[in-house]
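As you look at this complex, bear in mind that one protein chain is not there, while each of the others sits in place.
Coming up: chain A.
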């Protein structure tokens, strides 16, 4: 029987990172297809609250380890603990959401177990011992089907491609374990949070993004986002220019989003940007240039000045409410 071990991520504020719920749903799918069990692991200074929320996700067990050393995530501290648990459980698959933490941590876990890893998987194929994964390459211009030929297989999961698992009190057993802690060559110094009243970019159901066409003036983009309860995104060019925080960047090298509605204002639609938003359900493009590549993926395109369109759009939507 296969054992699927999914790493749940606790945010610096103590809450569960929502992308972990999508990773758990993918883990459940993988357990079903490979004929096995889903287990979760959570390392924390105090895992009790998040572990409680996870008991209703459909996992067999939640393995928690509490230690002051787990307060601030460090790959060097987390990886040995997770690898040791995986060995004890005889896990066949280890996974987590493709967040900054997931991408930093999992290859280190994989290296410790001499295992192959697939990053950012978007689908799980096959059954039994013949499981393969689909993952994007070349900025999402190619999708590859890959097989990992090591006894343990490691995957990071693209959250937007899997539904979120349900939370709440459930049947899963919460088990504690005490990993041996090794001296770390890395020390946590500080974390500077970008605070926002808006929803998190990767979790928002509506995203309004601005590009070079905004000339650095994001007021209209933000006003429309606030009306729609949306997150604000941006193209790489405007992040590079320092107009908005880097955290806003949607694309191959930024965040991948797949909201219900994606509004791109003043974004030309370079390959690297499209890689981050092409899976959105409905795409609206507002651009002065009728030849902009963004129009090739937009469901609704409007060729006009965004500074004229966005206030009118806001007014029009307001009237519907």
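We adopt the following convention: a contact is a pair of C-beta atoms (placed from the backbone, for glycine too) under 8 Å apart; a residue touches a chain by one contact, two chains touch by 3 or more; residues count from 1.
Here is the rule we use: contacts and distances are computed from a predicted model.
Colleague: From the list "Cation:proton antiporter", "Phenylacetate-CoA oxygenase subunit PaaC", "Electron transfer flavoprotein subunit beta" or "1,2-phenylacetyl-CoA epoxidase subunit A", give the UniProt name belonging to the chain omitted from this structure.
Modeller: The missing chain's protein name, per its UniProt entry, is "Electron transfer flavoprotein subunit beta".
Colleague: Specify the residue from the set A:84, A:164 or A:303 that touches the hidden chain.
Modeller: Of the listed residues, the one touching the omitted chain is A:303.
Colleague: Of the residues listed, A:94, A:250 or A:313, which one is in contact with the missing chain?
Modeller: A:313
Colleague: Extract the touching residues of chain A with respect to the undisplayed chain.
Modeller: Residues 11-12, 17, 74-76, 79, 99-101, 103-108, 110-112, 114-120, 132, 135-150, 184-194, 200, 206, 228, 236, 239-242, 246-247, 252-253, 260-261, 271-272, 278, 281-284, 290, 295-303, 309, 312-313, 316-317, 320 of chain A touch the chain absent from view.
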